[in-house]
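One structure follows; several queries about it will come next.
Note that this complex is displayed minus one protein chain, with the remaining chains in position.
Letters A, B and C mark the chains in the order given here, with residues in each chain numbered from 1 onward.
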Amino acid sequence: MIVILKHEARQEQIDRLREFFAKMGLGIHMSEGENATIMGLIGDTSRVDADLIATLDAVDAVRRIQEPYKQANRKFHPDDSVIDCGAGVKLGGGAFQLIAGPCSVESEEQIVAVAKAVKAAGASLLRGGAFKPRTSPYAFQGLHEEGLRLLKVARQETGMPIVTEIMDAAHLPLFEDVDVIQVGARNMQNFELLKELGHIRKPILLKRGLANTISELLMSAEYIMAGGNEDIILCERGIRTFETATRNTLDLAAVPVLHEKTHLPVVIDPSHATGVNRLVRPMALAAAACGADGLMIEVHNDPKHALCDGAQSLTPEEFAEVAKQVLAVRAVITA
Amino acid sequence: MIVILKHEARQEQIDRLREFFAKMGLGIHMSEGENATIMGLIGDTSRVDADLIATLDAVDAVRRIQEPYKQANRKFHPDDSVIDCGAGVKLGGGAFQLIAGPCSVESEEQIVAVAKAVKAAGASLLRGGAFKPRTSPYAFQGLHEEGLRLLKVARQETGMPIVTEIMDAAHLPLFEDVDVIQVGARNMQNFELLKELGHIRKPILLKRGLANTISELLMSAEYIMAGGNEDIILCERGIRTFETATRNTLDLAAVPVLHEKTHLPVVIDPSHATGVNRLVRPMALAAAACGADGLMIEVHNDPKHALCDGAQSLTPEEFAEVAKQVLAVRAVITA
Amino acid sequence: MIVILKHEARQEQIDRLREFFAKMGLGIHMSEGENATIMGLIGDTSRVDADLIATLDAVDAVRRIQEPYKQANRKFHPDDSVIDCGAGVKLGGGAFQLIAGPCSVESEEQIVAVAKAVKAAGASLLRGGAFKPRTSPYAFQGLHEEGLRLLKVARQETGMPIVTEIMDAAHLPLFEDVDVIQVGARNMQNFELLKELGHIRKPILLKRGLANTISELLMSAEYIMAGGNEDIILCERGIRTFETATRNTLDLAAVPVLHEKTHLPVVIDPSHATGVNRLVRPMALAAAACGADGLMIEVHNDPKHALCDGAQSLTPEEFAEVAKQVLAVRAVITA
Partner (left out) sequence: MIVILKHEARQEQIDRLREFFAKMGLGIHMSEGENATIMGLIGDTSRVDADLIATLDAVDAVRRIQEPYKQANRKFHPDDSVIDCGAGVKLGGGAFQLIAGPCSVESEEQIVAVAKAVKAAGASLLRGGAFKPRTSPYAFQGLHEEGLRLLKVARQETGMPIVTEIMDAAHLPLFEDVDVIQVGARNMQNFELLKELGHIRKPILLKRGLANTISELLMSAEYIMAGGNEDIILCERGIRTFETATRNTLDLAAVPVLHEKTHLPVVIDPSHATGVNRLVRPMALAAAACGADGLMIEVHNDPKHALCDGAQSLTPEEFAEVAKQVLAVRAVITA
């Protein structure tokens, strides 16, 4: 870490800073220039709060040389992580997977039908919400335990591992038999939840928050990894910007940027990012083209009678077509 | 709620939609125009998910006439809410309060000294963090139970009610003797936490998330109120934008906008919004000038020996000056 | 256009509004509901300033049924526009083109060498800056007339039509022999320039502004088209968001969204969007996968001796590889 001191920094301020860093066990290398004095910190700076240091009166700027994340950092773990999602399904390191299923689990009939359909179309993991984060307290919040039970029925019927969202650490006992636990965008910085997930041995699908940077996403992964759980799948699902033509702005450049910075796999959720089913196919293809390790797509089973046919979900037939093209694009880029 | 249908909407789609709304107990009033058909919904539409409806194939746009929040809505509660924070300290409805204290509780000596200093300078509530949300798992996370204990010592010494942040519903038993519980920006949409806070009888200081709209802030307040707890203080502390000259962009227009939409009081946190102590005074004055019901300001006690003297905290002397000017500005606008 | 009046709108306010719309030659259809009165406007509402109407005291919200752009609107022009860029090069309506060349024209040797290299690799249009918009007045601003002359030399040598940026309407006479005139992101709402470009007969490549919505991009196209020039190529090159890991956030969903809303072709500039050459390939592939009608890519000729080898430009060899993969991806999605 490099701390650039202001020209007008007083000696006592500099001394206090030196003492502070020395107490943290860091070596210090001073370099005096014409316009600024630079303090180079040597050692493990991951515990240093760069934001705090940057706001000190004597400090002009702080620059990390070493990223603040260690276990998620590709520098210290050059090979791609491959996540074992259960039932022999691997994700990452060249293994590309389609995760598909309905927004919410509604009934046994629904979830089993969707599961069979998406499996036939090429999906290898089944998604479905049992606990639903809803902006309004008056909106349907999911089937909870019953939803988890139905997901397991669908797994039994199809052999597909299941992915479903947790909303509170207190619910963890209910997720014991879930294959991959999802952390939603709104909980990406629910640090108490992240800490608890660090103590279990189960893959975590961690979604990027709507207003969180790529660096913050990696720090949240680091929270889980610091607890001992290294099986993390990152998920980009759109960020919040001024544009309102789509629900969110899908930041696809995050895929190659994350692949540089971390060994963890990256999947894209084009359904939540765009909020419109017509946009799912082009964005799924784009995600495959820029190297995503997987896709998470909403599929609904009975569009004729369901309310949501026009919303962000695809029909199984549409999903099958998307899956076919996605794999063809993937064949091009891995050729 | 008004649903504007697309010109090309098919009759079967419209029928399905009518059936769906009818099942929710809503009356429907159709109005056919040259370019569009409009469906007016009559009744309690707060359970309708407008975002979902807007993405349906047949739908061009959805417009709420009634806001989705009811208990937080000024329409149904025209008078300002006045929140009793304990020890006779009221906030809102003309009662303006200064909430001050250190970022983190560090020691008994520190918290008691700061508490006495800010009380002398005009603060009526003491803030201090015991559980600290930190981006890095390796950073100091607060003194936890011990921090809460020290806050109560400071309350005993000064008579000031205490405000401190909760990070997980499971910690609620520890907060039983806290006067005002703070929900941080990162937990504004931690819906499980909000639900639990609805079941207690204690004022909640709810901070706006970095990327959350004013409407979402009110929906999060509604989550708590729907559970029965009506004592909520809203807090604007900066939103995330492209500008990097300040840590966040303080959205002061949120104060008069919130005062129109809700009866709940609004306080401003200029310390976290700007991240720089030199900017706290002007932003505190601006907040008072546009009608905020209170301010939440970081004050540190011993700048000579503390590392943080240059960061976002004020010294007690600086705080006393700010407090004096703030009250003078408030006198102008309430004259 | 639908104007939703507030419940508390006074009759005199409503009457004034009716009179105002009547004067504009619009028919009015009133529909009174329980919570709101709705005013439907019939006729050509493209001259109505919806933003202004929305801020009137009596008005709750305004909703356009008809988009404010007419000539750019796919509703009134269902077939894709195909833009003739000169020398037989067509772009749009299934004709996909690669536009490549250096950021700035530096010398005859440079521009001719790059032109030959990118042509050999599959590019059909040559780009190169003669007038450069620079944030700093002290930075190199381009070779100006001499740059335009050198571009024409390169065109002569290769037969490729040239694309280059204009920064002021007063420079138009210099651009007479240019094939495609580019309007940069910073000038997307330089309305006086747009009006002038409406009076010429030459294709315009119009870049989206850093903070402009898709709808505003189409309104700027409409400015040019309203003057009579219908040959417009839209270009997405990244928008400004809170994320700093890339220079801008490339909004690829704009491609399918624009294809729904307009008949004009859409190209993507992955070089400026990301600012880093390692990210150009994945983003170029993603753009092709989601249906872009072309790509605009920076290519530099002599990386060994050039300063910029590591920046956003590709070498001709890298470009050739990208071009090959891009065409393979395109083959998949058009199969």
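As a convention for this text, contacts are C-beta pairs under 8 Å (C-beta built on N, C-alpha and C of every residue); 3 or more make two chains touch, one makes a residue touch a chain.
Keep in mind that this is a model prediction, so the values were computed, not measured.
Chemist: Give the residue, chosen from C:32, C:146 or C:168, that touches the chain omitted from the document.
Modeler: Reading the full complex, the residue touching the unseen chain is C:168.
Chemist: Identify the residue among A:81, A:124, A:189 or A:241 that touches the chain left out of the display.
Modeler: Selected residue, touching the omitted chain: A:241.
Chemist: For chain B, which residues lie in contact with the unshown chain of the complex?
Modeler: Output for chain B: 211, 213-215, 239, 241-246, 249-257, 260, 273-274, 278-279, 282-283, 285-291, 325, 328-329, 332-333, 335.
Chemist: What chain C residues would touch the chain not displayed?
Modeler: Residues touching the hidden chain, for chain C, are 13, 16-17, 20, 46-47, 49, 51-52, 55-59, 68, 133-139, 167-171, 186-187, 189-195, 209-211, 216, 219, 222-223, 226-227, 240, 247, 275-277, 305, 307-312.
Chemist: For review purposes, identify every residue of chain A that touches the missing chain, sorted by number.
Modeler: 2, 4, 7, 29, 31, 33-36, 38, 40, 42, 60-61, 63, 65-66, 240-242, 244
The rule is short, and it goes like this: only the chains that are shown with their structure count from here on.
Chemist: Average the CA atoms of each chain to get its centre, and name the chain whose centre is farthest from that of chain C.
Modeler: Chain B.
Chemist: Would you kindly tell me how far, in whole Å, the mean C-alpha position of chain B lies from that of chain A?
Modeler: 27
Chemist: Where the CA atoms of chain A average out and where those of chain C average out, how many Å apart are those spots?
Modeler: Each chain reduced to its C-alpha mean, chain A and chain C end up 32 Å apart.
Chemist: What whole-number Å value describes the gap between the mean CA coordinates of chain B and chain C?
Modeler: So the centroids are 40 Å from each other.
Chemist: Please list all residues of chain C that touch 2 or more other chains.
Modeler: 241-242, 244
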